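Note that one protein chain of the assembly has been removed; the remaining protein chains are unaltered in position.
The chains carry the letters A and B, assigned in the order they are written, with residues numbered from 1 in each.
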Amino acid sequence: MASSSVIENIYLLVIVTLISVLQNAFFAQKVEKIGKTHDSHPSAFERVCCANRNCMDAYSTFLAVMWCAGLCLSQAPAAFAGLLYLFVRHTYFVGYMGEGCQSTAGFLFGKRFIGFLFLMCVLGILNHLLAFYLSTDYTDYLETITRAASVLLLIP
Amino acid sequence: MASSSVIENIYLLVIVTLISVLQNAFFAQKVEKIGKTHDSHPSAFERVCCANRNCMDAYSTFLAVMWCAGLCLSQAPAAFAGLLYLFVRHTYFVGYMGEGCQSTAGFLFGKRFIGFLFLMCVLGILNHLLAFYLSTDYTDYLETITRAASVLLLIP
Partner (left out) sequence: MASSSVIENIYLLVIVTLISVLQNAFFAQKVEKIGKTHDSHPSAFERVCCANRNCMDAYSTFLAVMWCAGLCLSQAPAAFAGLLYLFVRHTYFVGYMGEGCQSTAGFLFGKRFIGFLFLMCVLGILNHLLAFYLSTDYTDYLETITRAASVLLLIP
């Protein structure tokens, strides 16, 4: 799309998406590498497969929520929350390879970040509906609040 | 994105996406809950895992078709068909937990809705190409027709 105005509103989201793609490739390479030597350690292979599965199951959901939040309200906090989610996902994957397979559903990690992005979407849509029906505009307030709230996500 | 015109054209799609995310979270929690007590009922765990897998496999496809249909033609019928698909998916998941694992590919449910959304995309693109090359514009007709056809989806 030649119009730079479109890119301006999504380029942070694109950057986070690219980082997540790199991470997916890293996960896949780990699975592949362990899969080639998997006669020796069958349980290690199963663990890494399980971790990869859980991560990939939640991936579409994560992308959908992040992009919706970025389009509906403001891209900077959405991209920031997305980045934190990717960081937690990395910790989860590396940690998972160490322990036994717990068959958790992959939503156990990063719930806070998905929840935050979800809330951003809801606020963005409410704001749009209010603006449409009542002609009030809280966009600036909401952007300031979500920007401040996204910093709070750093608290462990 | 600050410009409200963008949100105006996608907010129904965002709402359906949010509902699907909630549903995914519900599925994941079911898997997690049964997984924790899964020593007692291994087959129940496998069934719920299988249902979750089938649902998640089709999820990316569903999201892609719904958003394409909404962007290419008209968001209201696309969101409506998406909503019906989510309803069928719920029925499928709940029903699956009851019976044995059939290892179906997850495309068995909601074929009609995916097909309808697919047709909407095709019509939208044909309409665009016709408008581009022949300068005819059937957008209003198509919107009326898809709106009427989406009601027909309610027939079981």
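In this text, a residue touches a chain if its C-beta (ideal position, glycine included) is under 8 Å from a C-beta of that chain, and two chains touch if they have at least 3 such contacts.
In this text the structure is predicted, and so the values were computed from the model without any measurement.
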item	value
Omitted-chain contact residue, chosen from B:Val94, B:Ile125 or B:Ala148	B:Ile125
Of A:Tyr59, A:Phe80 or A:Phe109, the one touching the omitted chain in the full complex	A:Tyr59
Positions on chain A contacted by the hidden chain, ascending	1-4, 6-8, 10-11, 14-15, 17-18, 20-21, 24-25, 27-29, 31-32, 35, 38, 45, 49, 52, 56, 59-60, 63
Interface residues of chain B (partner: the chain not displayed)	9-10, 57-58, 60-61, 64-65, 68, 70-72, 74-75, 102-108, 114, 118, 121-122, 124-125, 128-129, 131-132, 139
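Going forward, only the chains that are shown with their structure count from here on.
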item	value
Distance between chain centroids, defined by C-alpha means - chain A, chain B (Å)	21
